[in-house]
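Here the complex is missing a single protein chain, while all its other protein chains stay put.
Presenting subunit A:
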Amino acid sequence: MDSNPRVCVMGEDVGHYGGSYKVTKGLATKFGDLRVLDTPIAENSFTGMGIGAAMTGLRPVIEGMNMGFLLLAFNQISNNCGMLHYTSGGQFTIPVVIRGPGGVGRQLGAEHSQRLESYFQSIPGLQMVACSTPYNAKGLMKAAIRSENPVVLFEHVLLYNLKERIPDEEYVLCLEEAEMVRPGEHVTILTYSRMRYHVMQAAKTLVNKGYDPEVIDIRSLKPFDLHAIGNSIKKTHRVLIVEECMRTGGIGASLRSAIIDNFWDYLDAPIMCLSSQDVPTPYAGTLEEWTVVQPAQIVTAVEQLCK
């Protein structure tokens, strides 16, 4: 926001309140109420407003207070955000960033625990990235703001407390690239967002058991970084996908298809995919735990894959 006065923020409680997870804390004091706009509770309309502002020269960062609320903005995100560059014959660009916290939290109930990446993935013209560490959050956010394409940036409710030393200076990460978390030889584990941490926890156990998993945080949910993914598969020949969205129509489903299309010859075993259960996330802690993939399941899956 310092370097480009056309970058602005809009969303519910982003200004005076500083954001529901304090992502925009202090910005309104620094940049004013118009650049950090507290909107009324009207997701479809303020998302559309952000899109109209982007088409006329601004670079809005639109926040969904919880990503799930953006279901109300589906009309605007699908029809206008994704499609208008095409429908206008390339005349208008829509350099928006749509971001917000999503994913399964701690007993927040079904509607506050949604993963919209699977719903948005078919929208043409949209890029989707999921950040997972403070380092890649900063780099991906900067890249998303600079991009001329509309980008949906998925943050996770449980990852805001992570602490990490990151460079003070500017750095921009590549929106389309995946991130190598842990190189290995035996199996490729593809994951994103919070599941990265469950995978790494499982990895500790796996290493103790003598396995050498390669963990890749795909980061770019649409499009997939087929180069990083492909190189890994060519090395390990075994793939496990660990995701938090639901199994049906999820990111994993698309990823499996893409891998089969491109790297079939390199596979020594069927692709395994661990996803959340196709249930509305229950409130009860025990049920909620069984809804998402846990490290123990990941360990079992790798053992099975490597048999």
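By our rule, a residue touches a chain if its C-beta (ideal position, glycine included) is under 8 Å from a C-beta of that chain, and two chains touch if they have at least 3 such contacts; residues count from 1.
Throughout what follows, contacts and distances are computed from a predicted model.
> Write down which listed name, "Septin 9a", "WD repeat-containing protein 54 isoform X4", "Beta-hexosaminidase" or "Pyruvate dehydrogenase E1 component subunit alpha", is the UniProt protein name of the chain that is not shown.
Going by its UniProt entry, the chain not pictured is "Pyruvate dehydrogenase E1 component subunit alpha".
> Can you say which of A:V9, A:V23, A:L58 or A:V293 touches the chain missing from this structure?
For the chain that is not drawn, the touching residue is A:L58.
> Have a look at A:K138, A:K222 or A:R256 and name the one touching the chain we're not showing.
A:K222
> Across the whole complex, list the residues on subunit A that are touched by the chain not included here.
5-6, 8, 32, 34-35, 39-40, 42, 44-58, 75-76, 79-80, 84-95, 124-125, 127, 147-149, 175-177, 220, 222-228, 230, 254, 258, 262-263
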